[in-house]
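Data first, discussion second: the structure below is written as structure tokens.
A single protein chain has been omitted; all remaining protein chains appear in their positions.
Labels for the chains are A and B, by order of writing; each one numbers its residues from 1.
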Amino acid sequence: MLVLFWTDVLIFLLVGMVVIFVLYARQREHLRAPWRAVTRSGVAMGSMVVLGFYITIGLLDSIHFRPALNPDEGNGQVEYAHEILSVFDWLVTPLRVRGEKTYSAPFAAYLYTKQTVELADGRQQRQFPRLKYGARHLSDPKTEKTADIVVTGVLGAVKGLVIWGMVCTVLIAGLGKWKHQSLRLVLEQMHAGQTAVRWRSMLYTLGVLMVLCFVAGDLSMKYHILGTDKVGENVFYQALKSIRTGLVIGTLTTLVMLPFAVLLGIMAGYFRGWIDDVIQYLYTTLSSIPGVLLIAAAVLILQVYLDNRADQFSSVAERADLRLLFLCLILGITSWTSLCRYLRGETLKLREVDYIQAATALGVRHFTIITRHILPNVMHIVLITVVLDFSALVLAEAVLSYVQIGVDPTMNSWGNMINSARLEMAREPIVWWSLLSAFIFMFSLVLAANLFSDALRDAFDPRLRQQR
Amino acid sequence: MIAYIVRRILYAVPILIGVNLLTFILFFVINTPDDIARSQLGDRRVTTAAIDTWKRSHGYHKPMIYNENAQGLGKFTDTVFFNKSVRLFGFDFGRSDSGRDIGYDIGQRMWPSLAIAVPTLIVGILVNITFGLFIAFFRGTYIDFWGVVTCVILLSVSSLFYIIGGQYLLSKLFHLVPISGYDTGINAFKFLILPVVVGVVSGIGSGTRWYRTLFLEEIGKDYVRTARAKGLSEQVVLFRHVLRNALIPLLTGIVVVLPLLFMGSLIVESFFGVPGLGSYTIDGIQRQDFAIVRSMVFLGSVLYIVGLLLTDISYTVVDPRVRLQ
Partner (left out) sequence: MHRLAALLFCVSISPASLALWNNPYPDSQTSENILYSSFSERPKHLDPARSYSAGEYAFIAQIYEPPLQYHYLKRPYTLVPLTAINMPRVTYIGAEGGRLGEDAPVSDIAFSEYEIQIQAGIRYQPHPALAKDKRGEYLYHSLSDDQVDQVYELSDFMETGTRELTAADYAHQIKRMANPQSHSPIAGVMSQYIVGFAELSEEIETTLSTLEDGEFLDLRQFRLEGVTIVDRHTYRIRIRGKYPQFLYWQAMPFFAPLPWEAERFYAQPGLKEKNITLDWYPIGTGPFMLAENNPNLRMVMARNPNFHGEHYPATGDEVDQSRGLLADNGKPMPFVDRAIYSLEKESIPRWNKFLQGFYDNSGITSDSFDQAIQFNPQGEAALTAEMSGRGIRLSTAVATSIYYMGFNYLHPVLGGSGERARKLRQAISIAVDFEEFISIFRNGRGVAAQGPIPAGIFGHHPGEAGINPYVYDWVDGRAQRKPLAIAKKLLREAGYPDGIDNTTGKPLVLHFEAIGSGPDEKARLNWMRKQFKKLGIQLIVRATDYNRFRDKMLKGKSEIFLWGWNADYPDPENFLFLLYGPNSKAKNNGENASNYANPEFDRLFERMKNMENNTERRKLIDQMVAIARRDAPWMWGFHPKDFSLHHAWVRNTKPNLMANNTLKYLRIDPKLRADERQQWNQPTLWPLGLMGGLLGVSIIPAIISFRRREKSTAL
């Protein structure tokens, strides 16, 4: 049974909007030109592949359903489990269900902490028990493990390379057909980095990712490659699940704030007078409240709201999702003001431009002027802000979760992972893998986003100075 | 100039009223006075009568915004809103829900916040300008490229990692500084090292990149080309001309954050156990002492507005061409 979360709906709405925008931009040269500049940048294209990888996981994780409890009964009365899974959960079922009792290190065969174990003769002893799933297939982990990891890893890498080779071949063949060039020429150009789109860096990045994916995939069938957490849940799984949370916060926040920021910003700059005063008052008031406090207050309110309506939520996930959405809204409210201010300033300049003055003189309706002439001319500011905000928001999520006003504590997120890792750092011997996993996953996303946004900014507005 | 400042201050009043009304509504929707009373009285053997007494002695028994039973102006002044929120305008913060004088606490806790924020800002700016100039000097070389890449890498790391990592390495492993805590007077020095180092390092990425752009923009201008054409060496151009001209955006960028230094840093202070205003706020949030949170929101807003005003004034100071009207 398909389940739709609020954020799912919005995510797919966002995807739809992006697709429409792409189709629209394809027709217009002035919009295509800057994008072409982006595709010429190797770093940007490499980052785009990484981002694409994250987005794919995020999207797979956004299709939710309830598995049937009793599928084989043919009486038409199918009962559905209470638990809500996503397509991604279903794909990585082994990662999800193979839980240990408590901490285990990456690639470990034994638990990380001693447990009281009853021996055959009835005596009790504290020792490190074998894991239920990790390295279960080995009879003597001490001697066999390293070799097994290497072999599995190499096999995985080979698989990854083969698939990558196939992708390369298909791409080259496709390009050759499209451009009516010989395959060899395409290959040579690509290798030399002379193509209009930097296929080379994309393919290399893809190759690395493919190898990583297959190595990780193969190994995690046998081991917990990033260890397990306090209740024995796979950390690799948690880190992957956190991707969706990060993406949702990074994108939906901007999505929900855009209409306000664009509309109010342009209105303030265009109409001036009392409308300008009111809008300026609004955003100055909002931006003068310290953001964290506003978020704290709003999140606490949401708690009350959710508690009073606890019966309307049939699952924790639904509740957590609403909290996530609300967090996006609040972050949106605290972050639309700066964009609004830029847009107001830009519109003030634009409305003095000759052709808009002319349009006004000719009696063109305000609405038409705004949508035809002003909006397209400020779109680059919007785009750049959106991309720049993305990484800042992903980082903000972690900090908010630390202050305990972030996403729901039951939700997988890097912030929650770091938050619990704080205590693990004090353990002796130290439990480092949760923190490291969160770090790696978050870092690669933010880095890719930052590199991509740099290229985008250069392409769209080389003179626009970085605002923050 | 003075007329302008007066006008700006008058303009701030409606903003502050808006802020006050907003926070008041926000916080009293979350926590009814009953909740506040119960959380302050503890959870053992609390009776309804005790809650009523508490509310009365803390002024929460009055109607929220409009008092029907009062006479004349009292309809508005004899309310929780008037007594708890409007008084803030006179910087009369009143007493926290746990009974301490908030103004007194703010006065005390301001200094530790400043003791961390000011050195972090100054050292941070110096370090960032140095790196920024360095990279700008080698623009177009591999140093520039790798410098920018390093910056992007540094700013892609969450600030939490800097704090956790710094505390772990410097204090736990190397025993170089105390792990957390604070002291008054000269003894505070050793407690300040770690937060300041962490604060500076976590700001290097974004700071250096921003100064680099600033300098590069300045370098691209005509007067620099003229200076170079005169045969001045690169160092002279960079230090004497570019740096001085870049000072304007640099200064105004700093002035706007100056007042907010008082507010302290929420995360750093609570991680390092510094009794500043940042940890005061976090305490207030976590203990749901809304009298404190309300006061801090108000203070934050006032400081923000002061910051904007200072920025405007500093423009006229550094650039005589700008006239305030």
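Keep this in mind: a residue touches a chain if its C-beta (ideal position, glycine included) is under 8 Å from a C-beta of that chain, and two chains touch if they have at least 3 such contacts.
This is a predicted model, so every value here is computed, not measured.
In the complete complex, the residue from A:Leu31, A:Leu258 or A:Val316 that touches the missing chain is A:Val316. For the options B:Arg7, B:Arg87 or B:Arg100, the residue in contact with the chain missing from this view is B:Arg100.
For the chain left out of this panel, the touching residue among A:Leu4, A:Met17, A:Ala173 or A:Leu423 is A:Leu423. The omitted chain makes contact with just one of the residues A:Thr152, A:Gln280 or A:Gln303: A:Gln303. Only one residue in the set A:His30, A:Arg126 or A:Lys142 touches the chain that does not appear here, and it is A:Arg126. Hidden from this view is one chain, which touches chain A at 69, 77, 79, 81-83, 101-102, 113-116, 122-126, 229-231, 233, 300, 303-304, 307, 310, 313-316, 319, 404, 408-410, 416, 419-420, 422-429. Residue-level contact of chain B with the missing chain is found at 31, 35, 38-50, 53-54, 57, 98-101, 104-105, 108-109, 134, 137-138, 141, 143, 167, 169, 171-184, 187, 190-191, 233-234, 270-271, 273, 275, 279-280, 288.
Rule of thumb we're sticking to: only the chains that are shown with their structure count from here on.
By the touch criterion given at the top, residues 281, 284-285, 287-290, 292-294, 296-298, 300-301, 303-304, 391, 395, 398-399, 402-405, 414, 418, 421-422, 425, 435, 439, 442-443, 446-447, 450-451, 454, 465-466, 468 of chain A touch chain B in their complex.
Those residues of chain B lying in contact with chain A across their complex are 14-15, 18-19, 22-23, 26-27, 29-30, 152-153, 155-161, 164, 168, 206, 209-210, 213-214, 217, 263, 266-267, 281-282, 285-286, 288, 293, 296-297, 300-301, 304-305.
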